[in-house]
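Omission of a single protein chain aside, the complex is shown with its protein chains in their original locations.
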């Protein structure tokens, strides 16, 4: 097994240009290990001390035919010496492992940027698979770029042979060659990558050693042959001191839920059915039995939701996770959760719709469904995380609200947050909220009233096993206080209002909306969810340019913070970028009668910073 | 078997007071046959020539314990010598068959009104079952009313014995005694009732004869014993000439769907799962195999929805019917219908929610669900019928839009429309729209493009069995025109817009919004669905009183008629009564930025005319 | 399953809630309710540890009438709600009450999966072969040709047999009882309650309003001896007024024979509820009226691990002592690759 001393550059004379921010994209066939290369580059950059943001983009097929256009898989990383919020609009340096990848990706590279290709993959067959008659390496296609053709196949074979791997096994190391090259180019330390290789592949030392050797070969190759006129350097960012880890949105959600349950002194139950891009929440929690987590892979989303309701009745911190089509299936049972006023969290990781839609792509098109996708008057708190690590915080918040207000709570994230990652400053457990879960233990000799509310509007969470508090709940309308079935007209009206009031009262426990950017601006940009990074960056840039723009980002969608109306009405113009056709804006216009304008993009991918900048420009330009 | 000559009054001298409009309510135990008595009274009144409107109200239990409060069943009829739109706010004459019915209903009678009770039912046990210590016939409870105590039990026994029925059978005739009394009191002809008895019970002549005899006994009893100081007369209404029948909303929906399918030259397929209050649509259609109707009682609502999608693909006029919780279950598959752009109608008969809620009560709380209860951007036309007979017209419209625009269409009705009835002037088939369903039969040698749109935005409806047009559809995003699976960002945006545009274009084919009442008023009342009757009556009365009020009623909720914005902005004040917490109003405020005010009632029962009048009063009073 | 003993024995009346029972007079549900109340005290489980869960239907009103914990959920989902509850709290004693529509039509999938997971609960399926609550449509157990409101010309749907379905889903306990045969019903309920795993019990229940007399062959004095066969473990399959008839195996099919004339009890099929493989139990579920007597009693009762107990052992379900949670949380938060910025 290789030791983890990184090579030191022999070409000490190499000139390193300073860059503040760089965006890199690895792309290749889904079999080429691009996700892995990207992830490792991200780790290395984080540990080096940059701020980073990532955007994985993989095909819906498990393994589309090798070399085909639908089989292209990409991973983009933005890393910087200052704080950044997005994976970058345009790519500075791209690695393309085959013609299909090159074809579908090269246009995103900035003119004058670097394109590194694996020239061994530009065979006739592969060109055909990508629908190319002529190799783009041979015509004018790439004239605006600095193109470097590397025989990565051959070089990898040379580096990785001799460890006893099959040809296929050797060939699989290719991504580490590319990674080695990029690490050299941007002065990334190899040590974290090598230690990762050893910890993950250590069981089969031949594999670990071959990959390590290939990684170094990539580095050494650049260091030796003077391929690049100069290399680059992205200095460490000024980052708050603390312990950090890289975290994806789904990891953060899972960890947040497990943490919240323990802060409530309870077990976590998750009843869930696999669905892209939510599955990894279930998978992450399945690996945490030591935290008292019980995972139940249900037979479908309805069973997942119903089991969650059952577990909440039983007294667990109960959760279900899904994506759009699954949320649609859960609607009826979510109504039962509202009627029985049991605490639970429903995580919905939004993806491209409608119907099966674009399962692996991101979108924000379940806001309306989350708010209103149920029969009858069926209000629920709805939260939305805005960055991968914010998923942690909002997951904790969702559970807090659920148990404090005895209500199901929806947490919206999306495919971009779910798979995207960022460095996360790990909080201390003691800094996290503790929830006061008090299960009543007796009724002091009086008849127990399961629907008698406290000052928050919450009913008591009396759980089976408690002597003397035996009671029955269900989906029929209940009599106020007693919870008995009741068909009386006035009682129905009363209960409808009580349920709505309770949800409205959640506003008492949430922070006010914070105005970023210029609070005295004319223009306000209102966002929610994963557009946070793009909006923040665009607003920062606009203000730097001297435009006056403010930004608020709603993390609590229902109820909204108490100062929302004030904030909205303070600005002459309001624009609302959403990755949908205009959903939250319906509520904003209706609630506040403001003539907010929607900026809408439904393309299965996040806003570019430039999209938002253009929208700001045009909003400021108008009247 | 009795012949159907009605008795002629011996008391030719009885004074008959003229009334323009009268409201009667039959109430009793669910075993007492009140629904039947009410229906027969309605028939008789319709045939007599009055305008009528009805409100049945029955318990959720199949047979709650005899004599109990939850077992009370009621049927209210408003009949009039002029046009009416509601079953009446207050009751003029009530029949109460037992203490429980009296207790739960008497307060709805106008002071000075008539209460007829079956005194034989006021036994100690029955009083107890109704939670009464003292008989309300003996204390001051009913002092504001004219109370008539009739020994209906005894009198029925006398009338119905001798035909060979069991005691139980004899006792079951009681409702016809009460009906006979009321018919005498309001000068209703007995002939239609007797002919109904003979046609329905003719197979067992003993039963038919006993009921006929009891009906007449009721009539004769009044005619003989001078029970009432005077009788009443409600003159015929001036009604447009034509052939009429009484129709409930669900009957009208069913007939409308069957008719629409035939006007399209097609079979009707309905895939449905029983649920109150929608079940009778399925039941009515199940009795129409001669119309080429195929009914499929699916295993659940999801299967019902999916089978409807399958039948639409196959080329049938396809329908599914349900109520709130069922609609929630259908959401995911409705998305598939949107994505595959197949024509079908989804009828949702709204009931009290959330969750199981109040299954037998009415509500308008599924507007938001119908609009937005699906994942992704998933637009569908939504229509709403406003009276029982309007269900016919809107069912035809729903099917027309579905096949002309190749889209699923939601038709909203509610429990009140579903079970309520009114006289319906039967249209001539030739006056009904014909739909031009053209299935393409070949692609003229070119590659068939299943998603190539026509000027309406509709794609071709090519059905299996057509040679040369073999194609595949599904829930993944489709490439424009070809319909192949496609993950391209721009294509997704394009298709999202095309689906939205198509639904928007439906507005080209629907009538403008019509302003009722005073078009120059300051105040506009905007309604939708079954509030039509109450709003119309209230607005008429207000204008008669000299208040200036206009009324528009939205039957097309999505898209709305093209002049909607114009209309909404013409009035200084807008109020929106809804049997929910304010749903349509969200869309109105958001679309038109008007400060409309909601008038909301969520009590499981329709608005009273006086509720709307009060709202008008207070809206006009303000500022 | 840790179960505490109650202080003093409970009586059936202790299990009655204060809610008025609202089924139609004469409904078979009354008898079943009474029998369940009689069975519970014998189990020695405190009533606060008992939970009744149902879906929607007439039968699903059941929990309201029991003074235990109860959940009247939504149509078809009782098994799923119960599964979540039992997984979260393996210490509870869980009963599911469902109907032929609730359990087999809309709820069929959850039934399949709860049964295969063998979650330890007792499932009572009230089979009245009709949708009662929605006023009389045919159900998945209604016979072909049945005329109902949705099948005015006779139903075209071939029925499911609940016990065959349960066995097809790998059930560890399967039984059948009849609403009016109180004693035998009591026996079956007790056996079901004591079985560890999903106990699936089909109860023939008369809906006297919409499907009266569905089981008159099995309840009428004149015919019941020839139409019912009471299963007893280890005993031959005998029935008839004078126990003069039996069931013999003909290859893999049952065959009715008359005892005597060279046929003795030993020639008959012997019941073995503990058979490792369910083939025998399955075969017994295929005996239908009028061709065969229908079997009542316990068809199958075998041991197999229960999902929730195994899962419970796998997970560390006791929260750490006060104070130690934080360490546990910090360990979780700091798992994976971390780095320090100072």
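Some points to look at:
In this document, chain identifiers A, B and C correspond to the written order of the chains, with residue numbering beginning at 1 in each.
What we mean here is this: contacts are C-beta pairs under 8 Å (C-beta built on N, C-alpha and C of every residue); 3 or more make two chains touch, one makes a residue touch a chain.
Here the structure is a predicted model, which means the values were calculated and not measured.
For the chain that does not appear, the touching partners among the shown chains are A, B, C. Listed residues B:79, B:313, B:461 or B:571: the one in touch with the omitted chain is B:313. Contact with the chain not shown here comes from a single listed residue; of B:58, B:145 or B:196, that residue is B:196. The chain omitted from view is touched by exactly one of B:249, B:460 or B:475, namely B:475. The chain that is not drawn here is touched, among residues C:16, C:180, C:280 or C:341, by C:280.
Chain C meets the missing chain through residues 105-109, 112-113, 116-118, 140, 153, 156-161, 164-170, 249, 251-253, 275-280, 282-283, 286, 304-305, 307, 310-311, 314. Where chain B meets the omitted chain, the residues involved are 43, 46-47, 49, 192, 196, 239-246, 255, 258-259, 262-263, 265-267, 269, 271, 288-294, 296, 298-300, 302-303, 305-316, 318, 332-333, 335-336, 340, 426-430, 432, 464-476, 484-485.
Residue positions on chain A in contact with the hidden chain: 61-66, 68, 70-71, 273-276, 279, 282-283, 286-287, 289, 295, 297, 299-301, 325, 355-356, in rising order.
The rule is simple: only the chains that are shown with their structure count from here on.
In terms of C-beta pairs in contact, A-C outnumbers the other of A-C and B-C.
Centres computed as Cα averages put chain A at a distance of 44 Å from chain C. Chain geometry summary: the mean Cα position of chain B and that of chain C are 39 Å apart. Counting partner chains per residue, chain B shows two or more touched chains at residues 70, 325, 355-356. In chain C, 56, 74 are the positions where the chain touches two or more neighbouring chains simultaneously.
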